[in-house]
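One structure is given below, represented as structure tokens, and several questions about it will come after.
Omission of a single protein chain aside, the complex is shown with its protein chains in their original locations.
Let's look at chain A:
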Amino acid sequence: MCDQTFMAATFGPCDSCGKASPLMNIYIKSEAINYCSFCVEMMACQQLQKGETLQSLKKESDSLKKKLEEERGKLNDVELHQVAEKVEVLSSLSIKTRRVLKGHGNKVLCVDWCKDKRRLVSSSQDGKAIVWDAFTLNKVSEISLSVFYFDSNAQNGLDNKCSVVPLSLDKNENLAAKKKSVAMHTNYVSGCTFTNSDMQLLTSSGDGTCALWDVESGQLLQSFHGHTADVLSLDLAPSETGNTFVSGGCDMKANVWDMRSGQNIQSFESHESDINCVRYYPSGDAFASASDDATCRFYDLRADREVAVYQKDSVIFGASSVDFSLSGRLLFAGYNDYTINVWDVLKGTRVSILFGHENRVSRVRVSPDGTALCSASWDNTLRIWA
């Protein structure tokens, strides 16, 4: 399918898709717009009505957003830090590095705890996934894959696929042979999580969608459309009915989805840059997000709004990952300036800052029983803090 040739007077970002390409300068109702040829075709065939331009749609979207903020504001009778004034101030925590796991040959990108509270699985850009007994620092097994990101036992690959590898305690088993390819996206897979069993897998991708897969058959069960840029992270809700999840992406939005219907039930847009990570509060009534705008934010699902922003003047690098402590009182956030900041969720203040890593912190995870925090970093190591 080749472009018609046309006289290109300018070259630059298309008003519609943003890609740098030769632009057609056209006029709609004497409003000049610059679209690449593909977008001109799209507009002609599909979505824009006559007289609609990008500018007019943007105006409509902005005014709706304003109305929405007003609606949300009506029930906003008090702020979180005000309510939290009666809560005791936290005494200073002495959290230190208790273990350093060395063994990866390149950036460690992802880590997750096993249910036994002491084993971890980590993946690295060196193409290996290692299962560690973090307590004894032993490597239980090493799996070679084109691994990039993963959760529990599933690994996301640079080849846009997500594979499930069964892990067993038998050292001699050739685990890579049992690897099963489950998910397939049209762009990189950024995050994945098992739903409450090992039978279904939720994935998020650079192609802007999330998807639910059946592990056994590899079949796509449900897909979730609504993000308008790469989706970077997702988390499953710990609620009683266990049917929703939240995702965050480069469109600065955090969306809550119903797993069964595929519908986007709630959306939050208050970050000023890409959202790198989303994580539910332990009760399931709220979630936190970490973003390149150097803030972490706390969103209340029942009040349907952002209720806290965790930021500090001296924190200027993007946050890559967040996780809550067991009680939900502390929020651990890993940043691109190699540090981990510990925030008091209720009061909005920073409790502590953890130094130690020598390059970006790519992921932080609290252990299932809340006894320790694990951080993975681009300095090729993992650290256990307690």
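Following the convention adopted for this analysis, a residue touches a chain if its C-beta (ideal position, glycine included) is under 8 Å from a C-beta of that chain, and two chains touch if they have at least 3 such contacts; residues count from 1.
One rule holds in what follows: contacts and distances are computed from a predicted model.
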Omitted chain per UniProt, picking from "DNA-directed RNA polymerase III subunit RPC3", "WD repeat-containing protein 46", "Trafficking protein particle complex subunit 2" or "Regulator of G protein signaling 11", is "Regulator of G protein signaling 11"
Among A:126, A:142 or A:230, contact with the omitted chain is made only by A:230
Of A:129, A:286, A:333 or A:361, the residue that touches the missing chain is A:286
Omitted-chain footprint on chain A covers residues 11-20, 39, 42-43, 47-48, 54, 57-58, 60-61, 64-65, 67-68, 71-72, 75-80, 83-84, 86-87, 90, 93, 95, 98-99, 107, 117-118, 135, 148, 187-188, 190, 195-197, 199-200, 206-208, 214, 216-217, 219, 226, 228-230, 232, 240-241, 250-251, 260, 264, 266-267, 269, 273-274, 281-283, 285-286, 292-294, 300, 302-305, 307, 312-314, 316-318, 325-330, 336-339, 345-346, 353, 355, 359, 366, 369-373, 378, 384, 386
